[in-house]
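The other protein chains are all here in position, but one chain of the complex has been omitted.
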Amino acid sequence: MSTVIDSLRTAVALAAGGDPTLWRTALLSLQVSGTACLIGAGFGITLGAALAVSRFPGQHALIVIVNTLLGMPSVVVGLLVYLLLSRQGPLGQYGILFTPAAMVVAQSVLVVPLIAALTRRQLLASLAEGGDQLQSLGAGAPATALLLLVHERFGLLTVLLTAFGRAIAEVGAVMIVGGNIDGVTRVMTTTIALETSKGDLPLALALGLILLSVTGVVNVAIGLLQWRGTRTPLQAFG
Amino acid sequence: MTAPGGTAPLITLRRAGVSFGATRALQGIDLALHRGERLVMVGPNGSGKTTLLRLMHGLLAHEGERRVHPLQPEGREPVCAMLFQRPFLLHLSVQWNVRVGLWLQGVPRREHAARSADALERVGLGGLARRRARELSGGQQQRLALARAFALQPDILFLDEPTASLDPGAKREIEALITATAGPELTLVMSTHDLRQARRLASRVIFLDEGRLLADLEVGRFFEGAALPEAATRFLKGELTWSH
Partner (left out) sequence: MVPLNLRRRLIGALLAIAGIGLALQAPPARAQDARFIVMASTTSTEQSGLFAHLLPAFKQATGIDVRVVAVGTGQALDQARRGDADIVFVHDTAAEQKFVAEGFATERRNVMYNDFVLIGPKADPAGVKGHDIAAALKRIAATGQPFVSRGDKSGTHSAELRQWKRAGIDIAAARPAGYKDCGCGMGPALNMAAATNAYVLSDRGTWLSFKNRGDLTILVEGDQALFNQYGVMVVNPAKHPHAKAALAQQFADWVVSPAGQQAIAAYKIGGEQLFFPNAGR
């Protein structure tokens, strides 16, 4: 219990003290996970929309695969991306292993199945409600997908937020492909892992609380955006 | 009102049928739709009215033959639009919902503003152009759906129980808008369970039961004494004993 109280005090002191390393680490976490979510959204939303709206052979197999990949452990994703980016791997010549770019790649791979599955689920409801009406207006599959994405844009924001939460909280993938290099690829979660292994538990917990607060602020910001957009506060935070 | 036999047909169905899996929703349908008609379908729930509408509009896979004939004298394919019992409106403004319809049809962008404003005026929603579509009342939403359809300048308008979910006032508004615009330029095909509405709006009535077309008569003859199949007679009696 005293560890927790120590950590709360340390957390407040760190946050108030404006330690530059801390803020640089937090900023890197936000950048890596934020970029990964945007890239992952590009692929994930497209895939999710296609799975919702189109009919093509092998569709059901693909849906099962996507749903299974949802549960992929982040450390496995990290390992696979490492093998891809290693000098001996197919993409080794770009030399992006152990840089923030590699972390962005790994986290993008991590969130694509999540975004795809959630987007598909989001669209299926609207599709049931109005798919045939859009069809009667002359919309083919691509137009239907586009219109429903616009229609569901606030729901999609929640999907992206969920993906962001998953990305910024994971440590397995970024540890392996980033190497936890001080000042280059060290993010909040890998710092917490490092401090834990050094036995500095109060500091590790304090950093954890700070990370949680950062994610909390992002959630609140997006929630406010949605509230102004839909004017139904309860729905916005759901 | 034009006599069914006199003009060339727009859509013909020959021995057409529709199945959903093991269920046969429609079978053996022979029907010809003529320009300027106001064709109303009646029948019990589950008789296949909605399916027949969608089949005529071209939304369903089917057996048998469905043919769309070019308009005379214009020589082009007829433009179709459909109204549903509960209109699906996007989370956009009123005018954007109309513009989406124009975009989907491929109308050139420069015409969008004028045609959508025009259509909204016609249905009396001109002042609400920027409102969120989903905030409108039931009657207003159906009027928006009508505007969306009118903006496309359709030759054939399909309506699937368009006033079933509306209160009497809204129902009257919608009916008024439909009758105001129907004419030699706009052919109507409508389904309804409201027989008085059928009487008010139709030029020709068909009766469906269990996926089969059992009666097809001019409106006067349908409601006044012509020899009808038993199912139709029972249906009429059943309905008319209730007061609306």
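Here are a few things to note about the model shown:
As written, the chains take the letters A and B, and residue 1 is the first residue of each chain.
Note that a residue touches a chain if its C-beta (ideal position, glycine included) is under 8 Å from a C-beta of that chain, and two chains touch if they have at least 3 such contacts.
Because the structure is predicted, anything quoted here is derived from the model rather than measured.
Residue A:Asp182 is the one among A:Asp19, A:Glu129 or A:Asp182 that touches the chain missing from this view.
Mapped onto subunit A, the interface with the missing chain covers residues 27, 31, 34-35, 38, 86-88, 92-93, 95, 97-98, 100, 179-182, 184, 194, 196-201, 225, 228-229.
By our rule, only the chains that are shown with their structure count from here on.
Those residues of subunit A that touch subunit B in the shared complex are 129-130, 132-139, 143, 147, 150-154. Chain contact summary for the complex, subunit B toward subunit A: residues 54, 57, 59, 81-82, 84, 87-88, 90-92, 100-101, 104-106, 148.
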